[in-house]
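Removed: one protein chain of the complex. Kept in place: all other protein chains.
A and B label the chains in the order they appear, each numbered from 1.
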Amino acid sequence: MWQFFHKLGSPKWFFGIANRLMPWLMWGGVVLLFAGLIWGLAFAPKDYLQGNSYRIIFIHVPSAFLAQSVYIMMAVAAVVTLVWRMKLADVFVKAAAPVGAVLTFLALFTGAVWGKPTWGTWWIWDARLTSMLILLFLYFGVIALGAAISDEKSSARAVAVLVLVGVVNIPIIKYSVEWWNTLHQPATFKLTEKPAMPMEMWVPLLLSVLGLYLIFGWFACLRMQTEILVRERRTRWVKALVQAEES
Amino acid sequence: MAFDARAGLRPEADAVSVFTAMRVVFVRDLRAAFRQRQDLLNPLLFFVMVVTLFPLGVSPEVSFLQLAGSGILWVAALLSVLLSLDHLFRHDFDDGTLEQLVLQPQPLFLLVLAKTAAHWVLTGLPLILLAPLLGVMVHLEGNSIAVLCLTLLIGTPVLSLIGAIGAALTLGLKSAGVLLSLLIIPLYIPVLIFGTGTVAAAAEGAPVGGYIALMGAFLVLAITLAPFAAAAALRISLSNS
Partner (left out) sequence: MAFDSLTAFVVMEGHGPYVWTCYGVFFLLLGALVFWSLHQRRQVMAAQRRELSRTGRDQSSTSRPVATASFSRVNDSQD
């Protein structure tokens, strides 16, 4: 176990593992995502309340789900950065943050477009949309702070502190936004709370969530590899790797 | 070796108790601030000016101002605290005092807490004293003004404490000001929501005890956690430079 943990900290070892994993992640993700989306778009039954516009759920929910869990993953990596000073953990945070921001934006965008036929307006200060917006701000903060500090080590640890402060705040933000929402506009019906979703909607949704998860894994591997190549450019193995790819 | 380098260099250092050290830091910050009075005044002027912008920019109607007044005051207070945060560690960072502070035998987070307390006394407290006047200008009722001041009294320390984390993280960076706002504003949202929500509830005649208690919980949480994060951030920023 500890040896594995130790190995995990080695960029070189990770690079090789990522190389082997990436095709599986990519193709598995694409297959699952497309299976879920095609099923959801063409074969799942129409929702009796919202009609066909509900089919946005098959990309809205995966995006929102991933957006939140990427932040949680970043928080775990931040703890690892601060406690064990593991380089790879910080590489993950730096690599995942832009992907998380894009997914958060997608969740917001699809939520807004879904809102038009459902609520009759593009934007509504709904508790879920608002807290997603704040999550997007948190992502931007993480990216901006990481870019502002040039020293690699300080940047890693400063970003880790910020991510952790953010993760402590997320439940508070979520709770307060929900409270604020009920205070200001009671009884709007919720976007994703529907009485017992039928099986034919559940399975494709699950498939697309899993698919997007795998695709995120692919993104993480690729972007981490890039980051490692930059950071370890003076090491012998990276030089050998670059030369090998040249020939 | 049985020789304690720290004790050998500063024989009296360990004799200073934590509370004395905190008091010294607190008093020192107040004194330093009073030597530069303009810096103290600026956030207050900013507060008044931002509040003035709303009647001019949106509407001077009594009905609008009564409705939005508490929100306007809260947002303005939040922004002026944000504006003043840059000073929290900046001077000490520039003249090297901060490095001395980090090297003290007393736990850093308590010293940071003392510094933050001084910051609140210098910015948050004057804002609260000014709030009733501005409250009257935006036609808030007497009861609302009292509740508003109470929420500010509980809320602005939270703003200072969370802000200390951001100030420590962006210390020594070139574009610290804008970056600081970017990092901190999302974290301020719960305080803002509960601050204005409490006043809104008071205006409707609802009991506000529960809301005040919740804000108190925020304050307790911020006092216990924020100094740790700010101290960690300070160490990181100092090791960077």
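Definition applied: a residue touches a chain if its C-beta (ideal position, glycine included) is under 8 Å from a C-beta of that chain, and two chains touch if they have at least 3 such contacts.
The structure presented is a predicted model; accordingly, all values stated were derived computationally and were not measured.
Of the chains on view, those touched by the hidden chain across the whole complex are A. The chain not shown here touches chain A at positions 10-13, 37, 41-46, 51-53, 55-56, 59-60, 63, 98-99, 102, 105-106, 109-110, 113-114, 116-117, 215, 219, 222-223, 225-226, 229-230, 232-239, 242-243, 245-246.
By our rule, only the chains that are shown with their structure count from here on.
Here chain A touches chain B in the complex through residues 82, 134, 137-138, 140-141, 144-145, 148-149, 151, 153-154, 157-158, 161-162, 164-166, 168-169, 172-173, 175-177, 179-180, 183, going by the rule given at the top. Only residues 162, 165, 169-170, 173-175, 179, 182-183, 185-187, 189-190, 193-194, 197, 200-201, 218, 225, 229, 232-233, 236-237, 239-240 of chain B touch chain A when the two sit together in their complex.
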